[in-house]
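Below you'll find the structure, written out as structure tokens, and then a few comments.
Left out: one protein chain. Kept in place: all the others.
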Amino acid sequence: MNFASDNSYAAHPAVIEALVAANSGAVMGYGADPVTERAEAAIRDLLEAPEAVVRFVATGTAANSLVCAQLAPSFGRIYCHADAHIETSECNAPEFFSHGAKLVTLPGAGGKLDPRSLDHALRIGAGVGLNGGLSALLSITNATEWGTVYDPDEVAALSRIAHDAGLPVHMDGARFANAVATLGCSAADLTWRAGVDALCLGGTKNGAMAAEAMVFFDPARAAHFDYRRKQAGHVLSKNRYLAAQMLALASDGLWLDLARGANAKAQALGRAVIEGGGRLDQPVLSNGVFATIAAATHARARKAGALYHLWPDKSAETADQVSIRLVCAWDTPEADVTAMAALLRG
Amino acid sequence: MNFASDNSYAAHPAVIEALVAANSGAVMGYGADPVTERAEAAIRDLLEAPEAVVRFVATGTAANSLVCAQLAPSFGRIYCHADAHIETSECNAPEFFSHGAKLVTLPGAGGKLDPRSLDHALRIGAGVGLNGGLSALLSITNATEWGTVYDPDEVAALSRIAHDAGLPVHMDGARFANAVATLGCSAADLTWRAGVDALCLGGTKNGAMAAEAMVFFDPARAAHFDYRRKQAGHVLSKNRYLAAQMLALASDGLWLDLARGANAKAQALGRAVIEGGGRLDQPVLSNGVFATIAAATHARARKAGALYHLWPDKSAETADQVSIRLVCAWDTPEADVTAMAALLRG
Amino acid sequence: MNFASDNSYAAHPAVIEALVAANSGAVMGYGADPVTERAEAAIRDLLEAPEAVVRFVATGTAANSLVCAQLAPSFGRIYCHADAHIETSECNAPEFFSHGAKLVTLPGAGGKLDPRSLDHALRIGAGVGLNGGLSALLSITNATEWGTVYDPDEVAALSRIAHDAGLPVHMDGARFANAVATLGCSAADLTWRAGVDALCLGGTKNGAMAAEAMVFFDPARAAHFDYRRKQAGHVLSKNRYLAAQMLALASDGLWLDLARGANAKAQALGRAVIEGGGRLDQPVLSNGVFATIAAATHARARKAGALYHLWPDKSAETADQVSIRLVCAWDTPEADVTAMAALLRG
Partner (left out) sequence: MNFASDNSYAAHPAVIEALVAANSGAVMGYGADPVTERAEAAIRDLLEAPEAVVRFVATGTAANSLVCAQLAPSFGRIYCHADAHIETSECNAPEFFSHGAKLVTLPGAGGKLDPRSLDHALRIGAGVGLNGGLSALLSITNATEWGTVYDPDEVAALSRIAHDAGLPVHMDGARFANAVATLGCSAADLTWRAGVDALCLGGTKNGAMAAEAMVFFDPARAAHFDYRRKQAGHVLSKNRYLAAQMLALASDGLWLDLARGANAKAQALGRAVIEGGGRLDQPVLSNGVFATIAAATHARARKAGALYHLWPDKSAETADQVSIRLVCAWDTPEADVTAMAALLRG
């Protein structure tokens, strides 16, 4: 029973089939192949963004960091939530790729930025002068690291504040599919129509082996981006295998189907938490459950072999209660979900 | 009446005389000259650290950032106070010089780190794994950005926690002289005897034109440091002029005399704040006064031409009260101090 | 008929089978899975290096640059051939990852460094002082960018010179398998027994989709390397898919079988060049043919749809002759080789 991460799970059969289908004969390398062309087009279609520049990389850290570096100079300030993946989980990669940009972290309930606190932070940022650096970028995550989601209006409100201050907007969409699946909106509504300038669209956590798309809605913002990606060792010579994965996910709505499945499993676990007398620390809006459960329940689950993380860290643990994160993937076995739910119900 | 910054003031005549004295004939460049040799020795003497490696640069940002980069890798975590100069006022220089190290900022009353919160942060840092980066360095500022000071015991307590976690300790001593002047301890007691591994000893704010010393108490920590400094454009070819400034300050206790003078002026202003019904936000322990005064007093001072900063920023201002910072330099005119004190007393 | 690059070709069925076999159930991410464990062990076995640290990445540029950055500081000098891939074909990635290290390029017939010129360069490098930077690393490529190979004695001679000057040795082995296949020596003889400190062992050009191994023979040289890799976005969360590829190649000698096959095709093309009156610019010792052929032959080949690069660039073209590079992969169709040979024979 592995609820540690959606990264722990496998690739969808359609992804493997796409790899096999692509695995034939010679094509030109570095993305000048027909599979890449089709995959980039498929992502543009998915986003209803015919002019967008789409590129692929193998990891979410690379995707986020390359985009941040493209949009923020070394002396820039990147505004993000204090729990943003780029702040907590990428080993200073955004700082490395940008050669020094500072992540200015903001609080916010449920992992979400509050428009007022963003506005306040940007006003302060406008006054720090050379000493404090140049306000350069807003980065938001959707779905968030706490399993919550921004709806299109919320994204638009944040984007407006950023744009008014002259900053473009990056969306870390490692779990973008889960957010769209929950919201039932279009991908376009949640991104460029809401002011997002660049999207990192995750594949790895949603059934790919290792594939993420980076999307610049305005091609002007992607100037020389291929050089940047190449210099970071993130241009694959046999790019078709990267592209094929994203193409498979983007085909026939597979990306949303997989996200819906994962979300539904999380919903089931969330209900079990409540039924077992635990507390949901956040509403279950994507594929993660953030809950506080009785220490006895936790002990029982561990004994049964359940894998998951304490969250945010061990400091949240008391004698009686334990705060945990449970993450479901597209292929978390139903039996495991049922068994875990039973454990949670006590 | 300028109380904006100690940077606003001039160089001491002895510094100028030292420059003039050094300004004769040909010597070998890049620090291979006798003035540099004497100045490095003088700093070692001042610190009772005969083995220390001493080097000079022209700015405090360079000094701090070079030392941080020497002691922390790009994937490192540097622990410091949320109001530390390296976090708020160096335009991402530590991140730039280190190629991405992250400043992990901690709260703490009076601009001072609390041993318990440091200990807690290091425990969290020990558990973040690859995602969060490698805990690499503790950086403390003495005197702090809020005019307070750590005494030797306090420094030792923080150093012990850092060392126990395997981290070396950097002290940003842009106003180190002011701290020593207040504490009446030896420079050695406040640094290496209290566990400090590297000190940036400020000259600029204490009567130099532009000169700071970087001191590594253990020469092994300075391996290849000259290359790092050179690559950053911070090796002066005519190094004697940099060295002469520090030599002048280190001679005959001038550095402490100047700091004592500046501190005394701040004390006078601090007393005036109280007498005028204002509130000292921090005790006056170095050359800065951090106070909240009546809006009317503020208006009167501004009208009289007094220059100073609102602190920490304009958001601290209400209809009735204004929080301000007043900084005194070695050469802030006594008449200005008297006039400002009168304004503060109302 | 694609002879443009070994990157143009597909993945071996055994690689795909390994992916499919790995594609089941949940494992811990970021390399803490059994496939990764087995693959790292397989590479250690292949190299008879039980203590070596082995890690995987998806591109050769990442592999080379991460290793170079691990072994050379930002102010370092990396000595390599003027035609080395790290100099000509990685878009400044070694400079980026190392934050500024300079590639000091040396000439050398057939893409190979000459011990005397290396020795001379290191002597100069020892004298450049702070101005010129710190001699830090020797990087050699085997097989070279000109299809030639260093034998173990040649590697040992270069390593000895580097070690005598205090520099470790990196081998870019993007086509290491082709070199071993030609030389008939052991992988150990060609690397650590000959003084190589770190090897980048290519998989992508030898039948993988996108997989390279980085090997540090002395674990001490790999200190904190996982942080470096993570910070660069080159740690895959689902690492098993990367590892499975290398495991497949390392199993049952597949890596050498594939290299031998590619080499044999190049041999056939090389013979055809000679028979057609062309000139081999380099002996055919791996899977590339570097030849000068009659312009008419070139025109005929192009007309027949043959894809290949002029080499080193168009400036080598005259009215009568054209210098070209033909690269064979493990799966270049025999029919294409036969057809191309016929064209070359005229």
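Per-chain residue numbering starts at 1, and chain names A, B and C are given in the order in which the chains are listed.
Rule of thumb we're sticking to: a residue touches a chain if its C-beta (ideal position, glycine included) is under 8 Å from a C-beta of that chain, and two chains touch if they have at least 3 such contacts.
This is a predicted model, so every value here is computed, not measured.
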Option touching the unshown chain, where A:88, A:231, A:245 or A:332 are the choices: A:231
Residue touching the undisplayed chain, where the options are B:232, B:273, B:322 or B:344: B:232
Identified contact with the non-displayed chain, of A:94, A:133 or A:202: A:133
Which of C:12, C:55 or C:102 contacts the chain that the document leaves out: C:102
Contact set of chain B toward the excluded chain (per top definition): 2, 4-5, 7-11, 16, 19-20, 23-30, 57-63, 65-66, 90-93, 96-97, 204-205, 209-210, 227, 230-238, 241-242, 307, 329, 332
Interface with the unshown chain - residue positions in chain C: 74-76, 88-93, 95-96, 99-103, 120, 124, 127-128, 130-133, 313-315
Chain A residues that touch the omitted chain in the full complex: 30, 73-75, 99-100, 130-131, 133-134, 224, 226-228, 230-231, 235
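Rule of thumb we're sticking to: only the chains that are shown with their structure count from here on.
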By count of C-beta pairs in contact, the leading pair of chains: A-C
Chain A and chain B: spacing of chain centres that average the CA atoms, whole Å: 40
Gap in Å, rounded to a whole number, between the CA centres of chain C and chain B: 50
Multi-partner residues of chain A (at least 2 other chains): 90-93, 96
